[in-house]
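First the structure, in the form of structure tokens, and then the observations on it.
Yeah, one chain of the complex is gone here, protein chain that is, but the others are all in their spots.
Letters are used for the chains, namely A and B, taken in the order the chains are written, and counting of residues starts over at 1 for each.
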Amino acid sequence: MNKDRKKAVVIILVCNAILISLLELIVPIPVPVPGVKLGLGNIITIIAIVFLNLKDVLIIVLLRCIVVAVLSKGLMMLLFSISGGILSAVIMWFLYKRFGNVFSIKGISIIGAITHNTAQIIVASVILRETIFFYYMPVLLIAAVLTGLITGSISDLTIREITKRGIFH
Amino acid sequence: MKKIIYVLSILIVLILLTSCSISTGKSYKADGFALGTIITQEVYGRDARQVSVEAMDKLKFLEDLMTINDLDSDSSKLSMNAGKGYVELNPETISVLKSARKISDLSDGAAFDITVAPVVKAWGIGTDNPQIPSEETLKKLVPLINYQDVQIDEASNKASLAKPGQMIDLGGIAKGYAGDVLREIYQKNGIKSGLINLGGNVIAVGSKPDGSPWSIGIQNPRSETGGIVGIIQVSDKAVVTSGDYQRYFEKDGKRYCHIIDPHTGYPADSGLMSVTIITSSSTDADGLAKAFVLGLDKGMDLVKKYNQSYSPADAIFITTDKKIFVTPGLHDNFKLEDESHEYTCIKKG
Partner (left out) sequence: MNIRVLKKGDIILILCILMIAGLIFIMNNFASAANNNNLIAEVVREGNLIKIIDLNKVKNPEYVIFDEGIKQVILVEKGRIRFLESDCRDKFCVKGGWLTKTGAKAVCIPAKTIVTIVGDQKQTDSNTF
């Protein structure tokens, strides 16, 4: 992939990440537990991990978090989503590069969902100096498995299609 | 396989670390006495302790203004100058009087009226010697009851009672008003989660720190041990109950409760044992709970009327035949939790 092409890919992925995250806000989640969400933005992060280097992945995550926070949740939530987004991206990247033979994209996506949620919770409890989410932890974990499987499967399909057609090459 | 175990153990450690780092955060619980009752506060957030102290100080201040036991209180001043023109009062007292006016207006004084004080005094319920006043006494005193005789001059913080002999008793609204004042203190200090209990009036500030609603027990009116009949879940609401069991005396097998019907001058005897109101404003909840005087049907109408003209309110009426009537907003919320197994819940349309 040459430089200009890579830039174009990054921009496409950022736009998609923002759109998909905003789309998620419209879809209601039928679980009344704070922290449970589909995490559709994760799909783009995983695609980026597969085709780009860590720096570009982080740029995509960062831009997505900032734009979505500004457009919807407000700046207070920015810190939460950035911490969750960055940590899960780094861990997924590490797992994909080093343990790609052990876990499939779906497995990596599940771990990403878990780290994303837990990182947000930790930051929230540190900043607010309150919040007891321990009680919800089992629900969050099981939800992460389900949402991770869903987003992982979508990512898997997309990645296969992109590779097959050589879109990013 | 080795790799799998390696990665998974890291993951497990990560998750367990998360669990440990999640602390209960700062919280403060305090019990105290003010407004002639017990005050319980549960405050979450920074400065929780200072906030609870500030709240307690405010309560004592309000108590000093509104007590009938102190001749220097605003409430005594107003009563002693009945029929003699305006007296200057603390702006806070004026604000209480205004709130009382609003609630009385809802039922045209049929449910709640602060000028019921002379009759309350004649009955003496809750004092050392409660008694049944004679017909003549009541005939003399009942005509003095008229909330519209409380004239308020907001601009100069003055108020008056029109006729000599009239008195006010803010006992029926003081706790309710104080609840709203306390919630403001909480909110002003950035407290997003707290639970206040002013002698049975519950004010839920926000929701629990973990985001779930507070669960509030509704007392079984005939349990001397404070047992409950049901539980509701609330966030950011005041829950206030008026009942015939709070203060009463019994004579010749008949129960005389402390809530006087402003129209008859007799203790309310409307087939109800308790009325619980759930709405945003604590003052209004306290006032609406006096629908107790009106009985089931008229009481429900009052709540409906408030719903239409002000803000959403829900209610739980418990009748003397041990039936619990709940308004539509509570159909899915109210959970019967009755250890005595004597009550039945009826969902009212």
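General observations
As a convention for this text, contacts are C-beta pairs under 8 Å (C-beta built on N, C-alpha and C of every residue); 3 or more make two chains touch, one makes a residue touch a chain.
No experiment lies behind these values; they were computed from the predicted model shown.
For the chain excluded from display, the touched partners among the shown chains of the whole complex are A, B. Contact with the undisplayed chain is limited, among B:52, B:241, B:283 or B:319, to B:241. Residues 99, 102-104, 106-107, 110-111, 114, 134-135, 137-139, 141-142, 144-145, 153, 156-157, 160 of chain A touch the missing chain (whole complex, contact as defined above).
Take chain B: the residues that touch the chain left off the picture are 3-4, 7-8, 11-12, 15, 19, 31-33, 36-38, 40, 42, 128, 195, 197, 200-202, 208, 214-219, 224-226, 228, 231, 239-241, 243, 246-247, 276, 337.
Here, only the chains that are shown with their structure count from here on.
For the pair chain A and chain B, the distance between mean C-alpha positions equals 48 Å.
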